[in-house]
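Other chains dropped; remaining ones untouched in position.
A and B label the chains in the order they appear, each numbered from 1.
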Amino acid sequence: MSEKNHNEPSPWPLDSVVTELRQVRHEWRERQGRETDLGTRELPAHRHIHEVIDALCGILFPMRLGPSDLKKESEDFYVGHQLGHALNILVTQVRLELSCQQPRLESQAQDRKANEFVRRFATMLPALRRQLDQDVIAAYRGDPAASSVDEILLCYPGLLAIIHHRIANVFYVEGLRIIARIIAEKAHSVTGIDIHPGATIGSHFFIDHGTGVVVGETAVIGERVRLYQAVTLGAVRFDEDDQGALTKGEPRHPIVEDDVVIYAGATILGRITIGRGAVIGGNVWLTRDVPPGSRITQAVLRQSVDDHPSGG
Amino acid sequence: MSEKNHNEPSPWPLDSVVTELRQVRHEWRERQGRETDLGTRELPAHRHIHEVIDALCGILFPMRLGPSDLKKESEDFYVGHQLGHALNILVTQVRLELSCQQPRLESQAQDRKANEFVRRFATMLPALRRQLDQDVIAAYRGDPAASSVDEILLCYPGLLAIIHHRIANVFYVEGLRIIARIIAEKAHSVTGIDIHPGATIGSHFFIDHGTGVVVGETAVIGERVRLYQAVTLGAVRFDEDDQGALTKGEPRHPIVEDDVVIYAGATILGRITIGRGAVIGGNVWLTRDVPPGSRITQAVLRQSVDDHPSGG
């Protein structure tokens, strides 16, 4: 006869696993030269940044991205209330990133810098909304299938990505790199569109479908540019053994001038310039400048064979 | 000595930012001809549509996509309870979209239309489940690595995408375009598979891996078709300056006949027909009809060079 409760999981070796995990962390931190100061180094947290961004979406487009029961008469109250709430959370996160960057700066100076940045950020919001309105219009014009501007705001991942990017870019420009990247990755995870917060993007920008789009840190995109899914605006990489690491920040991604259209799957690499009004066809691979007004397409290859390898 | 609480964030310029944001909204609405009526125009909301769809997944597959503690004996109660709940939420959302479309229609007529649609939708669910069962079987047969039909339902993003599509398509056909798009975008965000709710898709449909798949609004897909990741069934675009915007709704995406397989990365554009039983190889670029039974593959190019540009 068993007196043992058969539902009872055996005790786990918690103590030994915890001890070993501590040891591994210790080794890592020693190697990284961090054992001494980590206790006082916190970083911006996904949860809080995500809350701020979700609030900002509602602040910028209250009747479309705000709460579903919002009425027009309450708009300003909602906007002001959310704004105060979001800025209070944000200032703490900004403070954390600043104190990581400059751990030796005096506490009050860090507070002051964080406050100043957040106040400045708040005043930029109306211009941001105005800019995003132009992106909405660009999307509405860019996709003949769109039935209304409301559909753009509610259903286009490309617009969500550009909202996130325009916010993230403000943080990037101020040197708040981790917050900027957390915002960009939020958009990447939801939309499959990976725009580095450092990219410079002009007005009336539109991405359709979007999954797999990659836009690099030093890319410069003009006005009224349109991208489709799986477009890459990347860097040319050279073998590290031969050339060493690229210097960070040096321009290494394409310049895309005004009114360019780049169709799905095109890969455009290096600090080349796609001239004004050029149209880059789908799946094209480009590493040299393209003059204004060009039409670049992939040569089409077709053949019927017995042996047909294919990627499953 | 400082008497100021150093934790206290400086007061934010809430009033002025709120005022400016209101001004920007006002300008936008004026330009969009909406200032007068917006207060009474609400739209379907993501949160509610998502709740309905999650409930429908459980209603259609209670023991696999329902709550983890569900027992077989409770299945019908669970299904009936969730169904009533989901339809009640849904009728409100349908009502909102109808009243956006026809703001001048009398309130009672809108109620009646919403109720009729939702009742009709409910009666379509058994057939929908039957159809999805065939998709499960197609996935099980299509991927030799699948160990059981349970694994399909629990772990295949392609199946999740087709569940969402078959539901979204019902709304699209009824003209409930925004709800349909919100459903499709939910699937797109989770799976990376972007099927326009207008696409017509036959039985036993299977998408493997799926990230980057795009299926356009007027695409027509036959029975037993299989797609892999990054396949595009898109439109051929012409320059707008030359041709003007495409007429919405006109057929502009491919027809894929029964028993076609399209491997990863293939791009198929325009109102062309891929004939019955054709196999399209990976990364192939296609803009012309393909006869039944064809095998199309990309020409393979390989070369070893010093200068090797690559997309990072």
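In this section, a contact is a pair of C-beta atoms (placed from the backbone, for glycine too) under 8 Å apart; a residue touches a chain by one contact, two chains touch by 3 or more.
Just so it is clear, the model here is predicted, and its values are computed rather than measured.
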### Message
Starting from the 2 chains in place, I would like the total count of identical chains in the complete complex.
### Response
6
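As a working rule, only the chains that are shown with their structure count from here on.
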### Query
How far is the middle of chain A from the middle of chain B, if each middle is the mean of its Cα atoms, in Å?
22
### Task
Would you pull the chain A residues touching chain B in the complex into a rising list?
59-60, 62-64, 68, 71-73, 75-76, 79-80, 83-84, 87-88, 91, 107-108, 111, 115, 118-119, 122-123, 125-126, 129-130, 133, 141, 144-145, 147, 149-151, 154-157, 190-192, 209, 211-212, 214, 229-230, 232, 234-237, 261, 263-265, 267, 269-270, 279, 282-283, 287, 298, 300-306, 308-312
### Task
Could you pull out which chain B residues touch chain A in their complex?
6, 9-10, 12-18, 20-25, 27-28, 32, 38-39, 42-48, 100, 177-178, 181-182, 184-185, 188-189, 192, 194, 196, 208, 211-212, 214, 217, 228-230, 232, 234, 237, 239, 245-248, 261, 263-265, 267, 269, 279, 281-287, 294-300, 309-312
